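Every protein chain except one is present and positioned as in the full complex.
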Amino acid sequence: MDVIEKIRRLVALMAENGLAELEVEEPELRIRLKTSISAAQQPEGGLQAQVLEEVAAEPTEGREEKPPAKAEDNLLEITSPMVGTFYRSPSDGAEPYVTTGTIVEPDTVVCIIEAMKVMNEMKAGLSGEIVEILLQNAEAVEFGQVLFLARPLEQ
Amino acid sequence: MDVIEKIRRLVALMAENGLAELEVEEPELRIRLKTSISAAQQPEGGLQAQVLEEVAAEPTEGREEKPPAKAEDNLLEITSPMVGTFYRSPSDGAEPYVTTGTIVEPDTVVCIIEAMKVMNEMKAGLSGEIVEILLQNAEAVEFGQVLFLARPLEQ
Amino acid sequence: MFSRVLIANRGEVALRVLRACADLGVESVVVYSTADAGAKYLEFADDSVCIGPPPAAESYLNVARIIAAAEITNVDAIHPGYGFLAESTEFVEICEDSNIVFIGPRSDVMRKMGNKVEARHIAKDRKIPVLPGSEGAIESDDEAVKLAQEIGYPIIIKAAAGGGGRGMRIAHNEISLRNMLALARSEAEKAFKDDSVYIEKMLDKARHVEVQILADNRGSVIHLGERDCSIQRRYQKLIEETPAPGVSDDTRSAISKAAVQLARAVGYTGAGTVEFLVNGDGRYYFMEMNTRLQVEHPITEVVSGVDIVKEQIKVAAGEKLPYHQKKLAFRGVAIECRVNAENPADGFRSSPGRITEFIPPGGPGVRVDTHVYSGYEVPPFYDSMVAKLIAYGPNRTEALNTMRRALQEFTISGVKTTIPFYRDLIEHRGYASGNFDIRFVDEFLGSV
Partner (left out) sequence: MFSRVLIANRGEVALRVLRACADLGVESVVVYSTADAGAKYLEFADDSVCIGPPPAAESYLNVARIIAAAEITNVDAIHPGYGFLAESTEFVEICEDSNIVFIGPRSDVMRKMGNKVEARHIAKDRKIPVLPGSEGAIESDDEAVKLAQEIGYPIIIKAAAGGGGRGMRIAHNEISLRNMLALARSEAEKAFKDDSVYIEKMLDKARHVEVQILADNRGSVIHLGERDCSIQRRYQKLIEETPAPGVSDDTRSAISKAAVQLARAVGYTGAGTVEFLVNGDGRYYFMEMNTRLQVEHPITEVVSGVDIVKEQIKVAAGEKLPYHQKKLAFRGVAIECRVNAENPADGFRSSPGRITEFIPPGGPGVRVDTHVYSGYEVPPFYDSMVAKLIAYGPNRTEALNTMRRALQEFTISGVKTTIPFYRDLIEHRGYASGNFDIRFVDEFLGSV
């Protein structure tokens, strides 16, 4: 893999996972990446890359990447257990199952994933407050893809 | 290269150069080799290999390798500046130019190397006492191959 | 032509189909399990979809997830590769119902040829020789014993729905026959959810010779010559070769004709293989048909100049086969060694793990099909094949020299492989002479 491409992926990975610093050491290459301002302060991007022994990486702008997740610590992920199409509401025009701020319990239905014409209701599987919905309605999802971020409830 | 083959070569290299210990660290492999008894004590072989994370290497016996050099420190090497056939004496039956114990000066002729039917007289290029002759008469030599080991004269 | 094809497989064959798509200018989507995430071949696809965790039942064998992946990526067609769902009639039916082209034969054709008993009937009807054996599934042990007395021991018991050696048992006398029938039934039930078995006379000095078929949707059926696959260990092929050594031109021509005839009889489309056993005296017997691409297809590609995977995709898209049987020119000899991450010194136990050094051979007459590279991690969940090494030469001697040279050059460190085993095997006189049969590897291993 091209170094630039590798950096692109690392930057994307940082953005996806809200990382502030990342260091990789390989036999012939050491890469260190660091966001310029803490991601929490500037949540919508602003990633900058510093690379040792190589040129600077391009920022991820203009790429079809998920928006960088909020770099809040301790957020929980609700992931997709299947492949299919993501729907936020039971039918066209109906209210979405959850919005940001909704408090969910493990049995709360959070979305539908359609696969092979079957509508599968997805449950939260955890207790928390939905803080981010990572997909648009009717978007495709893969196995294991993060659908929602939730903040655990303080007990 | 196969790890076993690599170890074989390392062991051969140790034998050739009279090394007592050798450690190689590669990205995915660390090899440490050590002779069981100091080579000076047991000059004609007796190499044993200890390998971390791998099986033990075979000893070099039975291979067409040069005999292990004496592990005396500070010996000087007289190497071949050309490719050809090594002769110890000017003609068949004549006395060899040098034997072990001969004291040579830079201009002392130490052998002949024949290439393309031309007999090239080789000079020592250094001052010292010949302690080992590494080739048999009429053996082939490569560029850079060590022909003689010499002990520097104490001054 | 399709605009997008989903590849419902992994590793070497996923990359093989990816390459064919690239060569045809067709977009490709590959599915993968989390065990294969990060594999380099995924980068060569236009898109990739993670479909599940490592166990094949939840990923590569999971029909619902693969169809869902096809739906969300808007593909026209699915290529199943080999193994996994490649011979699942159920999967083909669901593709057909979902209006996705399955790159392979129609489900009804696959069902017919997939059932070994039915395939045997079809062959018999066309006067293609089959081994003496039961007319259909064995109803009772007594029936089997009676029949075995007529045709003579040893007898081989096979699962009607079978393949790959599963549910297969050998009986040398009546007592073992009764015992083995019970075992074979329970194995077949477990493997195929169908406990029907049938029996055949066992030929153990025979060669395994198979004929490659290509057929389009417009009635054109051609063969691309035969392959010898006698170098097997526990019914797993290790080395394949084309043309088959020690097979006369008469036999060669007879089995090729029989294979085309059979494919035509069932309305076969796409790539398929008809397997035969060939006796020392040149007599041949139909064994079964594989309704899919075979692992060993590259050797046929090398000598025929026909890219079987491209043609498979093209005919599935409705194109006409651009080859005429009589105009095909076969050139030289090609041999394949399947390089597995297995330890030949330890009963061929699989050897997954990280490949630290991978230097494939190259140059004239060498083709390497592999999805691995220095740093690749061989996952422990799937097949252990890491590379197919194909050597070509104008004749068998030079092809073998090239194979020897390529095996010598091939460097894989970090995992054990079958390369050293092949280096030894090809030096064996029994192999080098070309005069071997399906028992060769057992004998070779016994003699080492």
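Going by the order they are written in, the chains are A, B and C; count residues from 1 in each one.
The rule is simple: a residue touches a chain if its C-beta (ideal position, glycine included) is under 8 Å from a C-beta of that chain, and two chains touch if they have at least 3 such contacts.
All of these numbers come straight from a predicted model, not from anything done at the bench.
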Exercise. Which is it among C:V309, C:L425 or C:V441 that touches the chain not included here?
Worked result: C:V309
Problem set entry | Which residue of C:N62, C:N115, C:T370 or C:S384 touches the chain not shown here | C:T370
Exercise. What residue numbers in chain C mark contact with the hidden partner chain?
Worked result: 15-16, 19-20, 22-25, 40, 44, 298, 301, 305, 307, 309-310, 329, 331-332, 357-360, 362-370, 373-375, 393-394, 398, 401-402, 404-405, 408-409, 411
For this session: Spell out the interface residues on chain B facing the chain that's missing from view.
Result: 1, 82-85, 115-116, 140-145
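The rule is simple: only the chains that are shown with their structure count from here on.
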For this session: With chain centres taken as the means of their Cα atoms, state the distance from chain B to chain C in Å.
Result: 54
Exercise. What whole-number Å value describes the gap between the mean CA coordinates of chain A and chain B?
Worked result: 63
Exercise. So, what's the distance in Å between the C-alpha centres of chain C and chain A?
Worked result: 41
Seminar exercise, completed: chain B residues touching 2+ other chains are 27
